[in-house]
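Shown here: the complex without one of its protein chains, the others still in place.
Our next item is chain A:
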Amino acid sequence: MLTVRRAQRRFGRRVIFTDLDLDVAAGARVFLGGSNGSGKTTLLRCLSGTLALSTGQATVGGHPVGSLPARRLTGVCLAPEQGLYEKLSARENVALVARLRLPRRAVAPAVAGLEEELDLTGYATVPVERCSAGMRARVSIARALVGGPALLLLDEPSRSLDDPSRLLLWQALDRRPELTCVIASHHADDRRRCQSALTLAAAA
């Protein structure tokens, strides 16, 4: 599902990661670990196509990351408490991505299903700017799951979540055994729920 070959990303002279190879089979969950500043978010951005690799290549389902088919296959949750339209409600934020990914008739059922699954219903119509960090994180996760992506990239999804919310997240992932996940996290419990791990070393 996800293949990375000899990937390197640097900013100026600062190398974030280099010579990175990764093969993730469909349905596998990869835990992405490493200390603060080790490049976990940078790698996820590269896999989502919003940041280009300096060298090397990465593909999703055989398509180069960043291409339209690869973006169609990929759900992204980077910086889960950010990247939301603050004035829009949780429902409208999820619905926007649904309208960009799904046929019109499929939008409302998809949004309603995710609201229920991640327990957004209590604040679905509240502007996101009035939501707590944990509520916002759940909105971001719901948004990343819209349209049934084949690959899900999650950047520390549980850092703002309480225990019941983290359980909701993992239940949502368990309901999708075909979903391939790359999950950046510092939680040991998250590590335990993944089949394999990739640990990035901090840049020198």
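The criterion applied here is as follows: a contact is a pair of C-beta atoms (placed from the backbone, for glycine too) under 8 Å apart; a residue touches a chain by one contact, two chains touch by 3 or more; residues count from 1.
The criterion applied here is as follows: contacts and distances are computed from a predicted model.
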Undisplayed chain, where the name is taken from the UniProt record, one of "Na+/H+ antiporter subunit E", "Transport permease protein", "Asp-tRNA(Asn)/Glu-tRNA(Gln) amidotransferase GatCAB subunit A" or "MCP methyltransferase, CheR-type": "Transport permease protein"
Given A:A52, A:A108, A:A133 or A:L167, the one touching the chain that is not displayed: A:A52
Among A:C131, A:L161, A:A184 or A:L200, the residue in touch with the chain that has been omitted: A:L200
Touching the absent chain when the full complex is considered, from A:P64, A:G83, A:P109 or A:G122: A:G83
Chain A residues touching the omitted chain (full complex): 1, 11, 15-30, 45, 48-52, 61, 66, 68-69, 71-76, 78-79, 82-88, 92, 96-97, 99-104, 143, 147-151, 176-180, 195-201, 203-204
